[in-house]
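All protein chains but one are shown at their positions in the complex.
For clarity, chains are labelled A, B and C in written order, and residue numbers in each chain start from 1.
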Amino acid sequence: RLKPTKIGIISRFDNEESLNVAYNTVKYLESKGIAYKLDKGIHNALNNRLNANLMDDIQDISHIISIGGDGTVLRASKLIEGNEIPIICVDMGTVGFLTEFGKEDVYSAIDSVLNGNYTIEKRTKLSGLINYDFNDKNAGKKELKEMQKFISDALNEVVITTNNPAKIMDFEVYINGILAENVRADGIIISTPNGSTAYSLSAGGPIIEPTVDAFIIVPICPFKLSSRPLVVDGNSEIKLKIMKKSAMVVIDGNKEALVSKGDEITFRKSNSYTYFVKGSNFYNKVKKLSLME
Amino acid sequence: RLKPTKIGIISRFDNEESLNVAYNTVKYLESKGIAYKLDKGIHNALNNRLNANLMDDIQDISHIISIGGDGTVLRASKLIEGNEIPIICVDMGTVGFLTEFGKEDVYSAIDSVLNGNYTIEKRTKLSGLINYDFNDKNAGKKELKEMQKFISDALNEVVITTNNPAKIMDFEVYINGILAENVRADGIIISTPNGSTAYSLSAGGPIIEPTVDAFIIVPICPFKLSSRPLVVDGNSEIKLKIMKKSAMVVIDGNKEALVSKGDEITFRKSNSYTYFVKGSNFYNKVKKLSLME
Amino acid sequence: RLKPTKIGIISRFDNEESLNVAYNTVKYLESKGIAYKLDKGIHNALNNRLNANLMDDIQDISHIISIGGDGTVLRASKLIEGNEIPIICVDMGTVGFLTEFGKEDVYSAIDSVLNGNYTIEKRTKLSGLINYDFNDKNAGKKELKEMQKFISDALNEVVITTNNPAKIMDFEVYINGILAENVRADGIIISTPNGSTAYSLSAGGPIIEPTVDAFIIVPICPFKLSSRPLVVDGNSEIKLKIMKKSAMVVIDGNKEALVSKGDEITFRKSNSYTYFVKGSNFYNKVKKLSLME
Partner (left out) sequence: RLKPTKIGIISRFDNEESLNVAYNTVKYLESKGIAYKLDKGIHNALNNRLNANLMDDIQDISHIISIGGDGTVLRASKLIEGNEIPIICVDMGTVGFLTEFGKEDVYSAIDSVLNGNYTIEKRTKLSGLINYDFNDKNAGKKELKEMQKFISDALNEVVITTNNPAKIMDFEVYINGILAENVRADGIIISTPNGSTAYSLSAGGPIIEPTVDAFIIVPICPFKLSSRPLVVDGNSEIKLKIMKKSAMVVIDGNKEALVSKGDEITFRKSNSYTYFVKGSNFYNKVKKLSLME
């Protein structure tokens, strides 16, 4: 396993506890003589306590430490997009599905990485295009039409949802070019296996082990009573066509675009992955899920 | 049964078919010598074909004919709020749960009413107050605080939902003053039995016969996996407290208010009812539900 | 409130802890000078420690103390069938939905009853007839046909289920004589509000407050995807017709009868009720439900 050369630290900075864990982590890395850089938010927040380098470019970063909840991991995953940089995900006590280490495990996790004695889990991401075709060689090069764009890769899920809470939406769902379903619903979720324990689960989707090569399509409050979550092959091309009204495209919890009638959003497996330093066991996390309030 | 003295007609007016049914209904009433008035929308739409009276006041109306789908019925129900005026609900072919007669049955339905040979179904409505107490004698008389108001009675349901599609909400649900549940969800539905076959059903609620004296509380995409629809006694006082962020209050599909952190919305059975002239059987409609696309 | 004259005790007797609670309860009643009798099982089990009277007839019993879980309460409810005898339900630490008092509350519960300072909750039961009609004056008097009988009242639910685990069943469900549903499923549950937190909940039914006047019909693993739990008016007559194969009739967890193709089972609200001395709050029990493993 690759040993770290320079560690990037990304952290929540809106509470004292995260700041302290980040600070102590830095001090631990310094004691081990490991170079590090801090992401902008935590860099500013620790400015008065540390004279640290800003991580303004991730090209020379070998590993990331993410301190916070699943939201921080999703930010870290977005930050390293396309680069094979393992993330050490540390949570702050709240139940996280993406985090692999408790804050009490942070030093031992760092030690394992320093010793090269760790396992990496490669997680699939979902890539999306609005009004493009993945097979179009000019995709992204053409001048931008009214709404024609690449959207960020999703580690958990993409949600296409009404931005008018009182009104139902209509979608056509195509799998590999074949009309699979007409969906009337408040919205629709396309989830990775990784995202199966997040929003997809609340909407009625199954729990899927991260290694299964598949995506989940889950309608939100579907009108049709016979509607069921659908697990499609990970090599499928999934296309949603907006049949009425306008909708929000929400990626891993962030609003990314507004689409409207006639727009098509096409998804397939991303060429890049997110790499996690493996800590706790999947089923231990599933057990915690059932106790979450 | 009360015979009609003056019939009010409310109708969709955005398609030719509804206009024709409304026009033919008027002609039929004229042939029978029954007085009628037209609701504003259909009055305007038929202005060039009919010299009809505008229904600007419902005080002298004895019966309403609603021509259209469930949306039109919900409008009619709102229009007669507080008055015991039976509604003859005619649909335009699409499946409706509130409509009781097909467009081909409109003359025979009118005949039954003219003969006094009909049954009335009394439907419970849900009454809501924002930041008031039902026991507060000054409710509605006090000057308006920032957000303190009566909201319209709901024939189907009240939905309290995030107006920020990417973000989950937190509610406290009190039944008769006792904290029954902490709900983290996209939103929450308080439904009448009547509304049990509408939005509540899409969110996972049960089907409830209209005569059951109860309300249904259904969270939308709840975070807690053990969350279940809850059917409470129809004489309960249901109070929702908004614990975070702001939310939309949507009544029978119409946005009515915006509430925010700390606001409380209290519900109980309305003092007034909606009265339907009975046509088709409840279970025939339930059977159609399963075939809806 | 009625003060107790003679208390009947029914208890689990298959573990030391229940025996001890029963023994201590007896000693407490003796210290207060209250007469009591013991149900057969616990009478035998405490035979060597107590010289107690056997409860061979419930006619002179004024109150029952039930010591154990929900199963013991169901037995107590069956025992007093038709008599208005309040039950003080004490559990042994496991989560019970019918029990109202923890074992640590047993003395204070008894005190409240002795003082007449208690509330009674009246719970609806479900009455069933196989191949009879409730309106048949001779029901129960006629000679028994092949399968024609009264079945015990259910406090929680009646389950009609295949007794051949590999094979699906077909039912017709009639509500007040109208065919409401054709059900293909492993079985079907008819539950009281009281039973809504028991087996019905596992099969997908809603939680219903005990005071709602309604019954729940829930298919078990229905073939039809649009199938939903149905809440019918508590004054309805519910009739199930077995269309294929044979089935078991299970009442509150006890197999009561075997029915087969063509048999009809008719249900309505029982004329008698079960009376509980009220202890804990319904919603506190609902909260515990979500933590049950």
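Note that in this section contacts are C-beta pairs under 8 Å (C-beta built on N, C-alpha and C of every residue); 3 or more make two chains touch, one makes a residue touch a chain.
These numbers come from a predicted model, not from an experiment.
Chemist: Considering the entire complex, write down the shown chains that touch the omitted one.
Modeler: A, B, C
Chemist: Out of A:Leu201, A:Ile220 or A:Val277, which touches the unshown chain?
Modeler: Of all options in A:Leu201, A:Ile220 or A:Val277, contact with the hidden chain holds for A:Leu201.
Chemist: Quick one: which of A:Ile10, A:Cys89, A:Val232 or A:Val249 touches the chain that's been left out?
Modeler: Residue touching the chain left out of view: A:Val232.
Chemist: Write down which of C:Leu50, C:Leu114, C:Leu179 or C:Met248 is the residue touching the left-out chain.
Modeler: Answer from the full complex: C:Met248 touches the omitted chain.
Chemist: List the chain C residues touching the unshown chain?
Modeler: 159, 161-163, 165-167, 182, 184-187, 199, 201-204, 220-226, 248, 250, 253-255, 289-290, 292-293
Chemist: Over the whole complex, note the residues of chain A touching the chain we left out.
Modeler: The list for chain A reads 175, 178-181, 193, 196, 201, 205-209, 211-214, 216, 224, 226-234, 236, 281, 283, 286-287, 289-291.
Chemist: Against the chain that's been left off, what residues of chain B make contact? List them.
Modeler: 224-228, 291
Here is the rule we go by: only the chains that are shown with their structure count from here on.
Chemist: Taking each chain's centre as the mean position of its Cα atoms, how many Å separate chain B from chain C?
Modeler: Centres of chain B and chain C (C-alpha means) sit 37 Å apart.
Chemist: Would you mind listing the residues of chain C that make contact with two or more other chains?
Modeler: 224, 226-228, 291
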